[in-house]
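The following block contains the structure, expressed as structure tokens.
With one protein chain held back, the other chains of the complex are shown just where they sit.
Each chain gets a letter, A, B and C, in the order it is written, and its residues are counted from 1.
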Amino acid sequence: MTAVRTPTLAAAKLVFQRDMTLAWRRWDEVAQPLIFYVVVTTMFPLATTPDLSALRVIGGGVVWVAALLASLLALEALFRADVEDGTTEQWVLSGQPLGYLLLAKVAAHWVLTGLPLVIMSPIVGTGLGLPTSVWGVLMSSLLLGTGTLSILGGIGAALTVGVRRGSVLLSLLVLPLAMPLLIFGSRAVSMQMDGDSPAGPLQLLAAIFFMALSLGPIAMSAAIRISVEN
Amino acid sequence: MDLQTFFEMGGYAGYVWTSYGLTALILLWNWWAARRFEAEAQLAARRRNELALERTA
Amino acid sequence: MSWTWFHKLASPPHAYRILGSLAPWFGWASLALILLATWWGLVKAPADYQQGDGFRILYVHAPSAWMSMFTYVVMAVAAGVGLIWRIKLAHAAAAACAPIGASFTFLALATGSIWGKPMWGTWWVWDARLTSELLLLFLYLGYMALRASFDDPQRADRASAVLALVGVINVPIIHYSVNWWSTLHQPASVTKFDKPSIDLAMLIPLFLMIAGFQLYFGWAVSRRLRGEILRRERNANWLKEAA
Partner (left out) sequence: MVVDGALFEAREINAWRGDRHILRDVSFSVRPGEFLKVTGPNGVGKTTLLRVICGLLPAEGGELLWRGKSIRGRRDEFNFELGHLGHLNSLKGDLTARENLKFLAGLRTTLTAQTIDATLDRVGILSRGDLPARSLSAGQKRRLALARLLLADAALWILDEPVTNLDTAGIRLVEELIVDHLEHGGLAIAAAHQRLLDDAPCLRRLELEP
């Protein structure tokens, strides 16, 4: 039997497909961050004021904070099951570049959690008094921001996978690193609302995303190798 | 310049002296913590050595 | 070129001994410089024409803010060296840096806040520099929490090294984003530390204090590094002659 070695891209695709298949069979777990997102944003009008014109001032920020927290919540268990059942071990030994496999896994995770948050954001934003004119900016900033956060969170999840009380630790590690996303993202929304061009912060978000995309896999594979050593 | 005006710091006495006091405190804490850290590590290493000697003996 | 000198320097017993003989020099020099700078800053330097004597807080605030950044960079470089060339001593150095850096960051935050009270009228203002320091403190705390959560020092070393490298890439981005954010929100009239129009007589104690803090850092790192070396040595037979 002479076998053909799987090309890296096909291998990454398999990892992506596998996670989609698994999520399909556990759809309830996928829905949880989304529900969390909606519930958290509901708390702000209740805690402050139902006046939409007042909520509008902080609306962009609230949507952004809630989105960050919701996707971070889902990231905690990203690698846990795979490390515990020995799947990541086999990935390390597959002869494929580990970083790409992990990036494919993070991509699947983003499609399952980040993307629904982005799609949901206009509805949530409307509840916070955000006008339809900012929908485009809100969604595109969240698109770039949640993508970056998935990679940052992937690094954090890979580092904390074998650790006691990993979930709190993960937030402590990742949230400070995610502050620039929050600043640029929520600022882009309010600039659009004030009639300024949000191009600047959006470009910065894109730059950060591509940086995370190129450097993230290296950090993730280093972190997973450490976590697999047991 | 007399001592009284020096300690008053032009009305900023509370702020200035708190800042310098805090700095001294942090530096002293670091001094103490670093020394203790080193001493504890030395003690632990010595104990490990003794254990290893006992085992070989 | 041979690397033997390097390996000799990086060998635990050798490094342990060298650090032990260096530390007192660092210690006494830093004590002298810090005392000199304190006297100069509190007594000799003239008061600021705008801020009066409250300005003297700067002499401890600015050096500790500088040390907080400096230490993070040193820590990340050491972590990177340890991760790439698998040098235990470098990992140990990174571990030694973290608590010192965190304490300087805390000091910069506290003194900045004390300075802000008479200048701004409140204990806390979301000023770019203070906010950056706060985020830096979070980075230090995360680093130390991650390190503490591993039982095996080798794994702790490498995991925290990855975090330190990710962090050090992020620090300029955080810094830039916070600056950008604060210029959008704050009126320019607020007094800042950034470019105080001070003359040389006021700058000398500042530089003296920075130098003193650097030497103090050298002392504290030497002490802690010796401890970290011992922790990582599984049979320190050389300890008897060294201690």
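We adopt the following convention: a residue touches a chain if its C-beta (ideal position, glycine included) is under 8 Å from a C-beta of that chain, and two chains touch if they have at least 3 such contacts.
Given the structure is predicted, the values throughout are model-derived calculations rather than measurements.
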item: Touch partners, limited to displayed chains, of the chain removed from view; value: A, C
item: Given A:S94, A:T126 or A:S140, the one touching the chain that is not displayed; value: A:S94
item: Option from A:L55, A:M179 or A:V228 whose C-beta touches the chain left out; value: A:V228
item: Those residues of chain A which, in the complete complex, touch the missing chain; value: 1-6, 10-11, 14-15, 17-18, 21-22, 25-26, 81, 85-87, 89-97, 101, 228-229
item: Chain C residues touching the omitted chain (full complex); value: 151-152, 154, 234
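What we mean here is this: only the chains that are shown with their structure count from here on.
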item: Centre distance in Å when chain B and chain C are each reduced to the mean of their C-alpha atoms; value: 15
item: Euclidean distance of C-alpha centroids - chain A vs chain B, Å; value: 42
item: Chain C, residues touching no fewer than two other chains; value: none
item: Residue list for chain A, restricted to those that touch at least two other chains; value: none
item: Touch list for chain A against partner chain C, complex; value: 152, 155, 159-160, 163-166, 169, 172-173, 175-177, 179-180, 183-184, 187, 204, 208, 211, 215, 219, 222-223, 226-227, 229
item: Of chain C, residues touching chain A in the complex; value: 83, 135, 138-139, 141-142, 145-146, 149-150, 155, 158-159, 162-163, 165-167, 169-170, 173-174, 176-178, 180-181, 184
item: Complex contact set, residues of chain C against chain B; value: 34, 38, 42-43, 47, 52-54, 56-57, 60-61, 64, 99-100, 103-104, 106-107, 110-111, 114-115, 117-118, 216, 219-220, 223-224, 226-231, 233-237, 239-240, 243
